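Removed: one protein chain of the complex. Kept in place: all other protein chains.
What follows is subunit A.
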Amino acid sequence: MNAPLLSRRNLLLQGGALVVGFALSGRNAQAQIFAPVATDGFSKPVAPDQVDSFLALGADGRATIFSGKVDLGTGIETAMAQIAAEELDLPLDRVTVVQGDTALTPDQGPTYGSLSIQKGGVEIRQAAATARARLVQLASERLGLPADALATENGTVRPKSGGKAINYAELVRGGRLDLKVDPAVATKDPATFALVGKSVARIDIPEKITGRFTYMQDYRVPGMVHARVVRPPTIGARLESVDEASVASVPGLIKVVRQGNFLAVVTEKEWAAVKAAGLIKATWSKWEGLPEQDKLWQHVRATKVTKDDVTSSTGDAEAALGQAARTLEASYDFAIHTHGSIGPSCAIAVFADGLLTCWTASQMTHALRKQLAAMTGLAPEAVRCIYVEGSGCYGRNGHEDAAGDAALLARAVGRPVRVQWSRADEHGWDPKGPPTLIDLKAGLDGQGNVSAWSSQFHVPEGAAGNVPLVAADLAGLPHETALAPGNVIQNSALPYAFPNVRTVCHRLATTPFRPSWIRTPGRMQNTYANEAFLDECAAAAGADPLDYRLRALKDPRGIAVLKRVAEIAGWQARTPPVKEASGDVLRGRGISYVKYELNRTYVAGVAEVEVDRGTGRVRVPRFFVVQDCGQIINPDGVRNQLDGNVIQTVSRVLMEEVTFDRGAVTSLDWASYPILAFPDVPEVVSDLIDRPTEKPWGAGEPSAAIVPAAISNAIFDATGARLRSVPFTPAKVKAALQAT
């Protein structure tokens, strides 16, 4: 099962007379390319303004699409193939998608922020449309017919009036397209779509279902050895000494690698590495730099603020609060979460001839390449990162860190090294979704409408970009840590037309753990606070929560999703709390809405909850969700994302919280960090509003944003108690019930 040793040059020469580089057949073919041998001539362009960067038309009639965005289990490999095949007029099964290879794919930015289709897919669409226009032009010259007398069909250009069709490969034989992407190129009329908008079956699923798929965790290279990292017992501990004799008897031990506070064991076989990592004796210094968990929110409040981002300012919120007929005030908080990938992170690295190649499930291979270059002192051009799909990551989990570990170890032992994190490594050392604290005030006028709204969000300063690599940090190696402010401040401003609004994000200098992004970062926490606090306003006004939103909303597409979700949920006007009871179980419904980042995908949802007033346990038996993400590429794929967003977020909201002592994370497995299991998974009833003539927007994140508030609001409807602290654990629910 080891991949054949193919140099990139060999592979390109095999392509020989191929038009643009080469076309690959079969999935995972890209992963078989061994080393970054790009110094001797033929190199594939990757500049994002070149058509050849995005696609190659093979002599065999196939097209290879080069996508900087990668499939993290969301189905975008299939969606990208649909977009390209549609625009190129090729059958879907003649399109192969190569993903996230720094030597082959353009840098389209990390695969995050619900931007794969919206940004990455649109760029591929433009490249494919530009290519198609050139193919028509070439055929026009060849046939002496005007371009508008020609049509593309099934990988050929043919005269509309009949006559011989010419294959694409014949038209571009002997050279690249050498063409800039034309952002203004005419793309297909959505009315003529044959593939886009259809629930095409996912390309990857049959192999995943039959055990033939090669995940990152399955990938092997010749001569490869295995490593396990041995992390410090506390985050800031220094490695004082290592007793190498403690692992000397482990069969096939190759090396104990120690560099600064970085420690790992490398062995011939994988199980030996697991054993050695458990057996090794090392002494570490004491460190107690984390805040006390039960004083987390005081800690957040006391953290230095480096700057304030005023995300919206309309009228004079302070003055209007002073004049309001009634004011409300509340604080909301949202716990620290871990990504919880089912497969712990894994990577392989090899050093050869001064070049570093890394196979990784990173969502951002181009950025990782810069980080590995900084860490190893190599030029970025000497580093190649190749994406191999791993377990779902839902953001920046440990994949990049495992790559850093592998790079360090590959250099230390001079052989290809595979690093597989343990469950405790993943739960303990992946960067975390930061704790978020939100303070809100509102003023209502005599009719109960919001006349003033003022909110303050405590969010990290750096929340995107390059999270520091654990290996570089522990080993004291140079960092490439261009942490960017990110979009965690998005959706702190409101989608509603209130007269006096001021929303401010306090950017915090530090967080207890390395912060990163977990699905719907910031937008989830911010929408939770806004939509739950708005519900408090509606309750104070004695208004139906749906009607209260509709009267403050001017956006017709927003109104449409709210009305549609009310329809499918059979929403009946109510003035919560309704407190529908049967025995110890109280039932309620809550509604919530988001316009993602106030400029794209619309989602509305209704949660049904059951609260056991004896135990404080909350169940969500059913969740209704309606989404408008503009033009839909694959409706079944979008519905799969809606299910996933709702179920994962119900888990986060009801159950999840990273626990820690003064030194380290203590929730290191699934028993101490439980997630929602089958018996408690809600039915998800979803509906899509498709707008084929609109731009395609993201679907991977937005529907998660509405879930926390919908549940909080439903609990209020059921019980009259307001849950303002995620997760809504039985203990918190019971305390809230006692306080009402």
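FYI, a contact is a pair of C-beta atoms (placed from the backbone, for glycine too) under 8 Å apart; a residue touches a chain by one contact, two chains touch by 3 or more; residues count from 1.
To be clear about the criterion, contacts and distances are computed from a predicted model.
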Among "Glutaredoxin", "Glutamate synthase domain-containing protein 2", "Amino acid ABC transporter permease" or "Nicotinate dehydrogenase subunit A", the UniProt name of the subunit that does not appear here: "Nicotinate dehydrogenase subunit A"
Residue among A:Val350, A:Ala569 or A:Ile647 that touches the chain left out of view: A:Ile647
Contact with the hidden chain (one of A:Ala59, A:Leu72 or A:Ala569): A:Leu72
Full-complex contact with the absent chain, from A:Ala248, A:Val310, A:Ala325 or A:Ile342: A:Ile342
Option touching the unshown chain, where A:Lys44, A:Lys188 or A:Arg202 are the choices: A:Arg202
Where the missing chain touches subunit A, by residue: 1, 72-75, 201-202, 204-206, 208-215, 217-218, 220, 251-252, 269-272, 274-275, 340-344, 389-392, 394, 420, 422-423, 636, 640, 643-648, 651, 669-671, 675, 677-679, 681, 683-684
